[in-house]
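Selected chains from the complex are presented in situ; the others are not included.
Just so it is clear, A and B label the chains in written order, and each chain counts residues from 1 on its own.
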Amino acid sequence: MDEETRADAIHRLKSIAGHVNGIVRMLEEERYCIDVIKQIQAAQTALARVSESILDSHLRTCVTTAIQGDDPAERERMLKEVVEVFRYQDK
Amino acid sequence: MDEETRADAIHRLKSIAGHVNGIVRMLEEERYCIDVIKQIQAAQTALARVSESILDSHLRTCVTTAIQGDDPAERERMLKEVVEVFRYQDK
């Protein structure tokens, strides 16, 4: 992962943790269920955006290096992992 | 939402916020991209479980009350909201 992506992911995840703590407060204040669910869904989407950004960087750095390298087992392992995270998303 | 569901959701969301902060630390320690993505996906799933639990309680309390009540507009509004959150999940 490149440094810009890492810094951006850290920034976004800190903000998502804050968002989730905000949803805790919504529950403590007995806010309406559907409003709470919508905020939880927004946090899920924000997490998915961070995954995407990390995957994008991973493909451009580690995966590209492995594919250009001369270790077929390493290349195989990398591609398998990408398919696995793709599978998880569409479960 | 009933009190047990609310308390449980608060507990789980606090733990998810902690999990997300743990992912920030993984990034700061330059842990492997795919391991980070898998943890983000686990946090997404944990959030989805909280939504489900709140929806379950919402159906048994607010929606049931609205459907048994005599305000058709209120009933309509409630059912619309449930379909909306369902749609969001399968986007």
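Worth pointing out:
By definition in this document, a residue touches a chain if its C-beta (ideal position, glycine included) is under 8 Å from a C-beta of that chain, and two chains touch if they have at least 3 such contacts.
Computed from a predicted model, the values in this text were never measured in an experiment.
Depicted are 2 of the identical subunits; the complete assembly encoded in this structure file consists of 4 such copies.
Simple rule for what comes next: only the chains that are shown with their structure count from here on.
Inter-chain spacing, taken between the CA centroids of subunit A and subunit B, is 17 Å.
Of all residues in subunit B, only 1, 6, 9-10, 13-14, 16-17, 20-21, 23-24, 27-28, 30, 33-34, 36-38, 40-41, 43-44, 47-48, 50-51, 54-55, 57-58, 62, 81, 84-85, 88-89 touch subunit A in the complex they form.
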